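For this view, one protein chain was removed and the others were kept in their places.
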Amino acid sequence: MARAWWWLALALELFSVAALILLQPTGVALLVYAVLHAAATPILARACWHQLPRRYRLPVRDSMRFLQGMLLLMPLVGAIGLLWGLVGALRLPRSRRQLNLRTVGVPELPFQPPQVFPTPPYSSGALHQILRFSDKPLKRLKAVMATRHMPVREAVPVWQIALKDRVDDVRLLAYAMLDGREKQLTERIQELTAELDDMPPARRGELHRQLAGYCWELVYNGLVQGAVRTHWLQAARQHVDAALAQQSSADLCVLAVRIALEQQDLAAAADALQRAEQSGVAPAVLACWQAELAFRQRRFADIAALLARDSRPAEQGSALAAVRAWWRAAAEVQS
Amino acid sequence: MAGIGFEIRRILERDSFFAVLKAYGYAGLISGGPWVLSILGVMAIGLLSVALGAEQQAVNQFQICVTYLMACSLILTGGMQLMFTRFVADRLYAHEPRIVLPNLLGALLLTTAVSALLSALFVLLTFDGSAFLQVLLIANFVVVCNLWLVLIFLSGMKAYQRIVRTLAAGYLLAILVSMLLAPFELEGLLTGILVGHAGLLFAFLHHVVREYPGQSLLRFDFLDRRKAFYSLFAMGVLYNLAVWVDKFIFWFVPYTSEAIIGPLRASIIYDLPIFLAYLFILPGMAVFLVRMEADFAEQYDRFYRAVREGDTLMHIEYRKDQMVYTARQGIYEIFKVQGLTVVLCLLWGRDLLQAIGISPLYIHLFYIDVVAVSVQVLLMAILNVMFYLDARREVLMLSVVFLLTNIVFTWATLLLGAETFGYGFALSVTLTAFLGFFVLARKLRRLEYETFMLQR
Partner (left out) sequence: MTTAASTTPIADIALLLEGTYPFVRGGVSSWVHQIISGLPEFRFAVIFIGGEPSLYGKAQYQFPANVSHFETHYLLDNSQHTPKARKGDPAAFADMAALHEQMRANPGEGNALSMTDMLKAFTTLGGPGGISKSDFLFSEASYDYVSEQYRQRCTEPSFVDYFWAVRTMHTPLFVLADIARKLPPVRMVHSISTGYAGLLGAMIRLQRNIPFALTEHGIYTKERKIDLAQATWIRDHNDDVSNTLHDEMGYIRGLWIKFFEQIGRIAYSQAEPIVSLYEGNRLRQIADGALAERTQVITNGINLQRYATALQKRPDGIPPVLGLIGRIVPIKDIKTFVRMMRVVVNERPDAEGWLIGPEDEDPAYVQECKDLVESLGLQHNVKFLGFQNVAEILPQLGLMMLTSISEALPLVLLEAFASGVPCVATDVGSCRELIEGSTPEDKALGSAGAVVTIADPESTAQAALALLNDPVRWQAAQQAGLKRVEKYYDDRMMFGAYRELYQQTLAGAVAGAGQTAEC
């Protein structure tokens, strides 16, 4: 059926051109051409329309208007041109996904003058001391201000002290900073959770991985306490499990270990550790968590050996160094 | 939309003499492309068909028809070209590539409708040739108008080799078909050029449509007052009118012209030298594409990034100096390369004219025309910088000056006599270019002030 229409339209167009060339006088030729061409137009337009990919067909009125307009007003070559130049091309869009390689020149260094601060910088311990013992509100306020350059995990205890300050401003600033940090993370979590619903289940692994990371950050940085903390830990656990169900990566395995340990779920932590080992995480990396687990499970005899495997550098006098020394000594006493 | 400039500049980075030749060869073909190629193509068709035994009169008629087609279509679509270029650039900058296709089709439909109506009115009322000739003229006009619009996307594309191949194929097709149909005289030749141009139009359209998939088929956002700049429309029309007005004057003043076909007249003494001269803008256009489109666009981008992303004032000023330096270098290089071309033309112009069988009487006109079109390349470079800086008022002013001086000076040369022919156009374009230099210099001097204080 469709084919018959095609042939009819084509015939009409051919006849119109033939009439144009052969008929005399000029006026008659033009008239016959115009009538035949106009008759062929709607048929051709319909045929072209059926060839269009789905999304270009709607709204029908607009796309038909375009096809008819072009076919009618571009005499002689319109039909062939539209069919090949437009309809053909619409059916073969070049994928935007395939990114061409792009060479990028050496980026310039940031053009910024170095900052020189007139006041001497603080140390992290000094901030605690200032907040606890300084009499001057302005000094305490500035101490809170200085936490802007600290890692959140270290800044949270400072903010907690400042929240109980005598002076309004100090409390408010500390609150604003604490709340701001928490909000950043919870906002991101909310966005990602919303995206999760739109994603086909098979591709959710990456999102779960990110979500687990953000939930863990809330807990790890100490931004949440009590019942809320338990809640986020549970959320982190769920996301890490969901992510691990789809992809197995070393960092996810380690994260699962840390979450389980934080939840005091020793059986789960042991499982996660085993999984991490199987997925190829270096024993040296896992050693400290295994030691921690052994400690919680009261397998004290294993600890010294596990700690010895841990290859992280421990500075003299740091907590890690002290712990190692203690267990080494304990092992020697036993043997 | 300077994609192709960057691609071609990458050839230059290979740093060999052959690479330089190749890069500028491509650049010249693409930027001067359709304009120069159509002159060449039409000349070739003329020469070949005469050689094949067609009548000289039919060939003359054919050449005049094509000239008019070019002139009128450029004037008619000049406005839409500028306006639509800006629209596409804005949409791409706003990360809305999917809105480009439906608007391109909208612009094509609008152009088709307007050009078909106007040309049908003109042809049916003033021509008394055969019906087929009349429809051929209309079809040719509609196709060429559409072609100019699609060619906007050329500079944004990266596949320069494909573009050059397509251009070559299009004109070869035109020549072949014309030769086959040469026995049918004017109608045959016009069919040939129609097939060639239609081939180019649909090949490029095919390419563009595949590059920018859309969501729907037809939209008219480019006419939306909030997204469109109608002042650009005025500039496009005025500039193209200014470029052609001296030719029109020569065509319609009785003692410099003769009737060729229907209402179309031609000026044998004036036309040939100037179209020949246009062939010699290729070197300048090549430099234009690489230096202005690519280098300047890059520096411009860096300047505005420095402004937007919060750099120091000193760095913003440094970036501006770099941008000004690039613009100056570009203009200077065009000046050098076109200067050299002019010198070579002065040396060998006489032999050249003789070789292609044109009377040496035209030589002085040819000399001055080569100078004029060389300055026109400079003017285009200046205008291009101004478009980047969004100096729409200044461009409009220059377009008006160009148009008015061209009318006045050309008229004056008609009164002064044959030995001054050509000087009108040359003087006009030179004056406009000089004025452009000063306006541009002022614009660049006040750039930071205007960027910060007068935005929105």
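Every chain is named by a letter (A and B) in the order it is written, and numbering of its residues begins at 1.
Here, a residue touches a chain if its C-beta (ideal position, glycine included) is under 8 Å from a C-beta of that chain, and two chains touch if they have at least 3 such contacts.
Please read all numbers here as calculations on a predicted model, not as lab measurements.
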Shown chains touched by the chain that is not drawn here | A, B
Which one, A:L83, A:L172, A:A250 or A:L320, makes contact with the chain that was left out?
-> A:L172
Looking at A:H128, A:K142, A:R275 or A:R309, which makes contact with the chain not pictured?
-> A:K142
Option touching the unshown chain, where A:M150, A:A268, A:V285 or A:A331 are the choices = A:M150
Options A:V228, A:A245, A:A282 or A:A329, residue touching the unrepresented chain = A:V228
Among B:D295, B:D311 or B:D369, choose the residue that contacts the chain missing from this document, as touch is defined above.
-> B:D311
Chain A residues that touch the omitted chain in the full complex | 111-115, 117, 119, 121-124, 127, 142-143, 145-150, 163-164, 168-169, 171-173, 175-180, 183, 186, 190, 225-228, 231, 235
Given the full complex, what residues of chain B touch the hidden partner chain?
-> 307-308, 310-314, 316, 446, 448-450, 452-456
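The definition used in the following text is that only the chains that are shown with their structure count from here on.
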The distance between the C-alpha centres of chain A and chain B, rounded to whole Å, is 46
Of chain B, residues touching chain A in the complex | 10, 97, 105-106, 108-109, 112-113, 116-117, 124, 128-132, 134-136, 138-139, 142-143, 146, 158, 194-195, 198, 201-203, 205-211, 213-218, 306, 311-312, 314-315, 318
Could you pull out which chain A residues touch chain B in their complex?
-> 20-21, 23, 26-27, 29-30, 33, 52, 55-59, 62-63, 65-66, 69-70, 73-77, 80-81, 84-86, 88-90, 92-94, 96, 100, 103, 111-113
